[in-house]
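Just one protein chain is left out here, and the rest sit where they should.
Letters A, B, C, D and E name the chains as they come in the text, with residue numbers starting at 1 for each one.
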Amino acid sequence: MNKPPTIIDIPTPSLRQMQNYIREKQPLEIKLVTGDVLSGSLFWQDVDCLCLNGADGRNITIWKQAIAYIQPQS
Amino acid sequence: MNKPPTIIDIPTPSLRQMQNYIREKQPLEIKLVTGDVLSGSLFWQDVDCLCLNGADGRNITIWKQAIAYIQPQS
Amino acid sequence: MNKPPTIIDIPTPSLRQMQNYIREKQPLEIKLVTGDVLSGSLFWQDVDCLCLNGADGRNITIWKQAIAYIQPQS
Amino acid sequence: MNKPPTIIDIPTPSLRQMQNYIREKQPLEIKLVTGDVLSGSLFWQDVDCLCLNGADGRNITIWKQAIAYIQPQS
Amino acid sequence: MNKPPTIIDIPTPSLRQMQNYIREKQPLEIKLVTGDVLSGSLFWQDVDCLCLNGADGRNITIWKQAIAYIQPQS
Partner (left out) sequence: MNKPPTIIDIPTPSLRQMQNYIREKQPLEIKLVTGDVLSGSLFWQDVDCLCLNGADGRNITIWKQAIAYIQPQS
């Protein structure tokens, strides 16, 4: 039985990089278009969202549309 | 009779997480790109919107395009 | 003769809720991503816009992309 | 020979309303997501843009993505 | 050999207007959603970007998503 593939099935460099950050529990800074900077490590990603394990232990579901950039913590 | 599937039919992790929040009436904070933070529990979701049962009892229809992130209340 | 369906043909909860607000002439507050809050009752909706019968009697065509949230007036 | 139809071929209420504003040279106020308010009458519309005949006689090509709302001048 | 057409192949009024500005090296003002106003003449356009020959001679690749409006310099 065939299931239609979703966009997330195409292994683009950015999806692979996020996948690496998830596997390595890399501490990250995520700058949002609101100006907020969120810190933590990634939990999962899908076509709409990233889930961040925040500094205070809460899971933060971030909409990708609101992301300006992501970088490893210095 | 076949109805065309909508995007909402694909059970991505973020849709499932919202569905869990709806079922558990989890108190949430929703940060919008306007800078507003809305509080309440989710009522329903669809491809365009989330419906929040707000702190004052009113139903707030939130356009997903305006969401920066969602987290459980601390 | 078959006409191709438009996205508006799928009766999602948010489209139905807007349709109810139109039928009931429900007084609403609409918060935009600009920070503006518009007041009035809805006239019609389509895939791109909502038309608001504004407080001063003018028809305001609101682009959905600019909507943060909609709630009944308290 | 058949040309593929563009989205603009579907006569939604908002496209019809803009078409009426064009035909009637209706003086309009256009609020943008930047906070700017532009005044003038519409010249043409397409799937991406509206062209405004501005107050100083210059043609202003407005990207629809930047429109918050449009209303007749009071 | 057939190449799939891109959206840019459909000659909408706004694409034609930008093409005219390119051919005529028309001095332009481009207002962005950031509030920036860039000045110069257009070099090329594609489905995602416009390339501006800026006032200081540098080529500025502008993402269309960030454009509020374009008008001829007065």
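What we mean here is this: a residue touches a chain if its C-beta (ideal position, glycine included) is under 8 Å from a C-beta of that chain, and two chains touch if they have at least 3 such contacts.
As the structure is a prediction and not an experimental result, all values here were calculated from the model.
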| item | value |
| --- | --- |
| Chain E, residues in touch with the chain not shown (by the definition above) | 4, 6, 8, 32-34, 36, 38, 44, 46-49, 51-52, 54, 56, 58-63, 65-66 |
| Residues of chain A in contact with the chain not shown | 10, 12-14, 17-18, 31-33, 35, 64-65, 67-72, 74 |
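Assume only the chains that are shown with their structure count from here on.
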| item | value |
| --- | --- |
| Inter-chain centre distance, chain C versus chain E - centres from mean C-alpha coordinates, in Å | 32 |
| Where chain B touches two or more other chains at once, by residue number | 32-33, 65 |
| Overall pattern in which the protein chains touch one another (line/ring/star/complete/other) | line |
